[in-house]
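Reviewing the structure listed below.
Only one protein chain is missing; all other protein chains are in place.
Let's turn to chain A:
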Amino acid sequence: MSEINREAVAHLARLAHIEMTAEELDKMAGELDVIVDSIKTVSEVAGDDVPATSHPIPLANVFREDVPGATLTNEQALSGAPDAEDGRFKVPAILDEE
């Protein structure tokens, strides 16, 4: 068994601002546990000689030169916003950073 339990899922849901019912928490805890255990099995296959990797293709240094390119207009930028005011996105006041 891995360390994924109901409390861990509830904590993650809170961090991700996802509302979950008691049933969903139970179901997800079980499913995530299976996934984590499966990955553990894969980890056992890789020996110490296999470095951790986040990319399957050995590629590095994909850069862009520092030259300004196309931007959206203010109208385009706000076109998908549920609400806007004064050229800016309007969002509920969220008590977090202050």
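Definition applied: a contact is a pair of C-beta atoms (placed from the backbone, for glycine too) under 8 Å apart; a residue touches a chain by one contact, two chains touch by 3 or more; residues count from 1.
By our rule, contacts and distances are computed from a predicted model.
S.K.: One chain of this complex is not shown here; going by its UniProt record, which of these names is it: "ABC transporter substrate-binding protein", "Spermidine/putrescine transport system permease protein", "Aspartyl/glutamyl-tRNA(Asn/Gln) amidotransferase subunit B" or "NADH-quinone oxidoreductase subunit N"?
M.R.: Options "ABC transporter substrate-binding protein", "Spermidine/putrescine transport system permease protein", "Aspartyl/glutamyl-tRNA(Asn/Gln) amidotransferase subunit B" or "NADH-quinone oxidoreductase subunit N" narrow down to "Aspartyl/glutamyl-tRNA(Asn/Gln) amidotransferase subunit B" for the missing chain.
S.K.: Take the complete complex as the reference. Which residues in chain A touch the chain that isn't displayed?
M.R.: Chain A touches the missing chain through residues 12, 15-17, 54-55, 57, 59-74, 77-78, 80, 85-98.
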